[in-house]
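I'd like to ask you about the structure that follows.
Removed: one protein chain of the complex. Kept in place: all other protein chains.
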Amino acid sequence: MTEGRPTTRARSDEVYVVGCGMHPFGRDDTVTGMAMAERAVREALADAGVGWEDIGYAAGGSDVSGKPDTLVGRLGLTGVPFVNVQNGCATGASTVLAVANALRAGEASLGLAVGFDKHERGAFNVSAARYGLGDWYAESGMMLTTQFFALKTQRYLHEHGVSERALAMVAARAFRNGAQHPMAWRRKPLTEQEILDSPEVSPPLTQYMFCSPGQGAAALVLALGNRAFDLCERPVRLASLALRTRRFGSFEVFSPWLPPGPHRSPSVDAAEAVFRRADLRPADVRVAQLQDTDSGSELIHLAETGLCDHGEQEELLAAGDTDATGRIPVNTDGGCLAGGEPVGASGLRQFHEVVRQLQGRAPGAQVPGAPRVGFTHVYGAPGISACAVLTV
Amino acid sequence: MTEGRPTTRARSDEVYVVGCGMHPFGRDDTVTGMAMAERAVREALADAGVGWEDIGYAAGGSDVSGKPDTLVGRLGLTGVPFVNVQNGCATGASTVLAVANALRAGEASLGLAVGFDKHERGAFNVSAARYGLGDWYAESGMMLTTQFFALKTQRYLHEHGVSERALAMVAARAFRNGAQHPMAWRRKPLTEQEILDSPEVSPPLTQYMFCSPGQGAAALVLALGNRAFDLCERPVRLASLALRTRRFGSFEVFSPWLPPGPHRSPSVDAAEAVFRRADLRPADVRVAQLQDTDSGSELIHLAETGLCDHGEQEELLAAGDTDATGRIPVNTDGGCLAGGEPVGASGLRQFHEVVRQLQGRAPGAQVPGAPRVGFTHVYGAPGISACAVLTV
Amino acid sequence: MTTRLVAEDLFEGVDPMRLVGARCSGCHTVVFPRQDSCPRCADGAMSAHVLPVRGLVWSWTLQAFPPKPPYRPPAGGFQPYHVGYVDLGEVLVEARLEVPRREMRIGLPVRLTTMPAYHDEDGTEVLTFAFRPDPSPEEDR
Partner (left out) sequence: MTTRLVAEDLFEGVDPMRLVGARCSGCHTVVFPRQDSCPRCADGAMSAHVLPVRGLVWSWTLQAFPPKPPYRPPAGGFQPYHVGYVDLGEVLVEARLEVPRREMRIGLPVRLTTMPAYHDEDGTEVLTFAFRPDPSPEEDR
């Protein structure tokens, strides 16, 4: 496989975010997934100051709420190429990748990425066959994502000497940030003790350490080269974006077996690739989004992406370093924990938050000091991760 | 929207097909969709003389038979970026587009596109909500793809003075070609009269004028620039590929209403775009693949793509012009009519056939005279078409 | 026997019953059923628009085999039926056609009617819209 090298591109080959829009996350029975997507797209177009008819290439993703390309029926029948992508939790990143590649390949100079979903209450349904597994695996009660997160976290805490309180600190910060964010679902701050005392779901994880399936939509307008500067006062450069599937020995959901360790996650590969290509280091990041389907995942991802060392998380959290006012603010919008996880929209929510932070117009808690380097990270089944570095 | 212009690319920016593989189409209960996909990929890799670990970017599509990116569990856990796309009948083209754009964008120099599906017997199930329609539409018996094809064909024959016998000629040629093709499903030639006398499904279309949902898989290895010539004696250039969604007033499946005509299909837009970009004319095409979910569709697509004039089809068919030995051979492998339509695989089957024709090694009836320009066309719900021009 | 319409928002009035779509104030596009945004232009506002009851068969076909669910067969079980598009001038509407095969042709004058589609579990007859041959096509046009 070709590995990423630091990329030196002419400005004319760079891709920029020039507009973003978002439908509030949460739960609202009066609005469909497609309607939320339409609103997010219209907001992104207005933000970029362009019309739908200016879009030359579009990509969309939704896990369960309809075929994204049917959005053309709502947005306008311009004939635009519209590709649907589906990569689980990495769907949002896949839409951005599809559009960025198309722009660089010369297919268009202005593109749109949109993601949306509206899930039913409760955990996601799964099909063993769809994952290439026998029925026995689900029937005997081992095919639950919550178990996976708990098993991975349990082992991680043990190996790296992190306490369960760190898990509560992650969730408490998420709800603190969510409380300030107008588009978050959960807006009530919770204390660490409340989080630890909430019902046990799968130890070491309690109820408030898990995000819920929810609903939402987010969209970005992307532009190539100089077009971006014509449209936008402060375009945000997509310095690098990498999607990686798992390598042998990663610890993934729905694994009836694992090889003896070490278990290297695709998050490590994706993060290394984006920092290498952007010619930046994790220490340069001033605002980060990390996949936080649960507290344990965020904790693990902090180290896997290189933002801290393994085992260092508890100290970082206790010192407030990951707060909006800290050294390395994480999930300033409350992440999945406060926003819920509409699978198709979640990755684009991350871009939305980081872009607006870098533009100095965060909807919630603004990171002070005009951050210039942002980072996004998603991770999901069946062992896929996507990271991006964004800069102004 | 940015319209395509004739593209003058340096050879280093051209994308070529350097290997192809296919699992026979049809129905075989002993093999899963994923297993078929694996076989097609391995065959394509062997054909290109490369290993899975050489692939730097992959895209896959399947409508109902699993998450394509889980194929990494069978092919090898190399960490490769693997994007899943889903665009109905245009899924195969979307995989090729995703890979070609990634190669041109500098993501990798070698990529893989794979499509597969294994459908249940009988017509596809539909969900009104998924198409943004009320339940009444399906419940009252109007939400069937077969009706749509029949209604469109009925009107087309009426407007352009084409007889029902032309529909039988299309199917007869498909089965004639299929009979010679080792990977086709239907290998028994049928006379025009047998086709006309088969049970009426939705007039003017009879049973043998419709393709069936089936199973199959196909894969392509794509290479950028000089890499292609290092790998392959006769790489086939992807001169252009365009995907288009419908514009206002096209006549699409599941339309409770239509505006008064004319009804312009996205096939017209996609075909015009690829010929313009490739700087070639429809008359240059020497081997073509047209979406033939039914005889009427192929008939209509012949004219919509510019391969003939509206109303000229019957004459062309009667003269044998669309036979493998004719002036403009169409669906030399028997198309969907003889192959069935595994949605995710069907578009890549088209590429497989055209590539092998242009390389002079067709598995079935070889077009004589070393054809140099090939064409593919798919069309499907919800009003999407993709065309490609391939050259040697 | 109680009856209900297959979907209330498709209809307006009772006797005579009319189909109701929507019309764009910007580009005058007429759609059916009604929807909130114009599929053609971004500018117009959509408002309810009652459709003509008379038109011409624009295309037709037969549904020869029983559709899978969510199709709901009528009380007596599935019988082959005709469907088609009816040209109402400003819009073509897809509908069940209550027209005998021998009379069926593109261009046939037809007018709006209702027909039983299926029965609810509680026995309620569910009516849908259809078009039947128009005995007096020139009248009121």
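Of note:
Labels for the chains are A, B and C, by order of writing; each one numbers its residues from 1.
The rule is simple: a contact is a pair of C-beta atoms (placed from the backbone, for glycine too) under 8 Å apart; a residue touches a chain by one contact, two chains touch by 3 or more.
Here the structure is a predicted model, which is why all the values come from computation and not from measurement.
Considering the complete complex, the chain that is not shown touches A, B. One of A:31, A:64, A:142 or A:179 touches the chain omitted from the figure, and that residue is A:142.
Checked against the full complex, the candidates A:58, A:201 or A:232 give a single residue touching the omitted chain, namely A:201.
Interface residues of chain B facing the missing partner chain: 38, 51-52, 73-74, 76-77.
Touching residues on chain A toward the chain that is not drawn are 122-123, 125-128, 134-136, 138-144, 147, 150-152, 154-155, 158, 199-205, 248, 255-260.
By definition in this document, only the chains that are shown with their structure count from here on.
A separation of 45 Å divides the Cα centre of chain A from that of chain C. Here the spacing of chain A and chain B, counted between their Cα centres, is 34 Å. One finds 34 Å separating the Cα centroids of chain B and chain C. Shown for chain B are the residues in touch with two or more other chains, namely 248. For chain C, residues that reach two or more other chains under the stated contact definition are 39-40.
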